[in-house]
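Here the complex is missing one protein chain, while the rest keep their positions.
Let's turn to chain A:
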Amino acid sequence: MSKKWVYPLSAVVLGSSLMLSACGSPETGKTETKPAEQPASNQAAPAAATAAPAASPELQASIDQYQKWVIEQTDQLVKSTEEFTNAVKAGDMEKAKQLYAPSRAYYERIEPIAESLGDFDPWIDAREGDVPDNEWRGYHKLEKALWETKSVADQGKVADQLLQDVKQLRVKVESVEIDVKMLVTGAVELLNEVSTSKVTGEEERYSRTDMYDFAANVEGANEIFKVLKTSVEAKDAALAKEIEDRFKALDQEIAPHRKGDGYVLYNEIKEDQVKKLSQALDALAEPLSKMGTILEG
């Protein structure tokens, strides 16, 4: 389970009402009636205390490059989700199963950005039990229908909703304000996601396609590193090389689990291989967490 669900409900409510007042979503009715809650201090306060300094032209260029990439990924996400939800609505179980994991990958690559946009993450990526049953929607609900209950006959509404949420995310990423601090922490968050729920095989409990998410999260972190690499090199060349080497080392651990265009199922991965993946991940995350060095002074 990813850490995004840990913060108290008040933060979710506040986050969503802020977001909604900004974009006037059709969902507003639900949250507006709720009483004002305590400020989501666990999100707001640290940001205020350690706000990143204004970005240098070079870092701003990195941010712009990353944002462009996020938009491309979200474009792809809309397209792939549409194909997937169409298959669900058409009742084509086999096709939907094939499309499920690859279509999610675009989302997994940009997850920290989606998280920063309020409720999108629970809408798109909540697993059963993460949210109240009557609010559960998104990819994992369809996953359960496809693999567990083995019927998508009544999933049309869920499919429509998912596509709508993804399209709305696409609109939002245009205007999301990304700063360097977000990038630096976002890269580590992606690996933390892997470490918490993907490497343990808890993310895709019905489809067992955890390795797709694993790889996509790592690719997302790698993209952040790529756009920041020059800055990291300028500050600490050894650190940049270490990060690069460990991305390669992790890729070598992932390689045996590739199969065709995708990945083997989680239950085909042996226990000692899981350990190796996890240790290679930790080896990468440790130096990656030091990218904040580019923000010094």
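The criterion applied here is as follows: a contact is a pair of C-beta atoms (placed from the backbone, for glycine too) under 8 Å apart; a residue touches a chain by one contact, two chains touch by 3 or more; residues count from 1.
Throughout what follows, contacts and distances are computed from a predicted model.
The chain absent from the displayed complex carries the UniProt protein name "Deferrochelatase", chosen from "Nitric-oxide reductase large subunit", "cytochrome-c oxidase", "Putative xanthine dehydrogenase family protein" or "Deferrochelatase". The chain that is not drawn here is touched, among residues A:Asp154, A:Asp261 or A:Glu296, by A:Glu296. Of A:Thr196, A:Thr230 or A:Gln279, it is A:Gln279 that touches the chain left out of the display. In the complete complex, the residue from A:Arg109, A:Lys144 or A:Arg246 that touches the missing chain is A:Arg246. One of A:Ala126, A:Val184 or A:Leu265 touches the chain omitted from the figure, and that residue is A:Val184.
Annotation for chain A: contacts to the undisplayed chain at residues 49-50, 52, 181, 184, 242, 245-246, 249, 279, 282-284, 286-287, 289-290, 292-293, 295-297.
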